[in-house]
Each structure stands twice: as C-alpha cells, then as structure tokens.
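Reading through the structure tokens given below for one structure.
One protein chain omitted, others in place.
The block that comes next holds chain A.
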Amino acid sequence: MADTMQFDLVSPERRLASVQAREVRIPGADGDLTAMPDHAALITTLRPGILTVVSAEGTSDYAVTGGFAEISATGASVLAERAMPKGEVTAADMDALITDAIAEAGEAPAEGKDAANKLVADLQALKSALGF
C-alpha cells in the first residue's frame, strides 16, 4: 500500500497546497473524516472547519468554509470556497463571515432556515477552534 497520496487544496483564487500527504482530516458536512491512501472514492460537501494535512514535511492546518472534497484511492482534492492557512486568519475575518451568515440566516426562507442556522453555528465553532 502506498504511504502517501496526492493532495490538492484549491480555492477559487489560488492553489493553496499541492503535496504528497499521508492523511488528510476533512470537516465533512455529515461529520469529520480522515482520508488516507486507498480510501474509497467519495465526494462530500464541507462545513466550515479546520482541515489538517499530514505530510512528510509535517502537519499543516487550514481554515476552510464551504465547498467540497473529492477523494479517490490515489488522491484527495478539496475545493474550498474560502481557504486560508490557519495562521493567516484573523478574528476580523471570522467576524465578517459570521455577520454575513447571520444576516443571511435572517433572510433565509423557512425550508433553508435550519441550514443557514447551522452555517452560523459552524462558523462560530470554527472561530472558537481558531482560538479567538
């Protein structure tokens, strides 16, 4: 079994990471999951959270919001709507996101209310996980 797999993290504006990873911990919409080489092919959406990549060079964390992950036996790629290395995120960024999400939750139609509220809660959880 191969030890590593190709991992790509891309946001619409740039490619943040492209490394040989041993494992990737992904905040999936239905719960966190860890992808390792030879994982079953899976596509999942993301919730806001922290994505951890373990590679030969060490462990790196990224804060991601929304998007999806595509996992196959030989690689994983995460397409995040917004992604930043954990160290670069500021409290102000998070506050802006949360304010937007709250405003949107207020406007959301009845059937989308739960999802919108969940997004706010996820963002708040992410903010506290980042230590702000």
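To be clear about the criterion, contacts are C-beta pairs under 8 Å (C-beta built on N, C-alpha and C of every residue); 3 or more make two chains touch, one makes a residue touch a chain; residues count from 1.
Note that in this section contacts and distances are computed from a predicted model.
Per its UniProt entry, the chain excluded from the display bears the name "ATP synthase gamma chain", taken from "Citrate lyase acyl carrier protein", "FtsX-like permease family protein", "Phenol 2-monooxygenase P2 subunit" or "ATP synthase gamma chain".
Contact with the chain not shown here comes from a single listed residue; of A:D38, A:E57 or A:E81, that residue is A:E81.
Taking the whole complex into account, chain A touches the unshown chain at residues 8, 10-15, 28-30, 40-45, 66-68, 70, 77, 79, 81-82.
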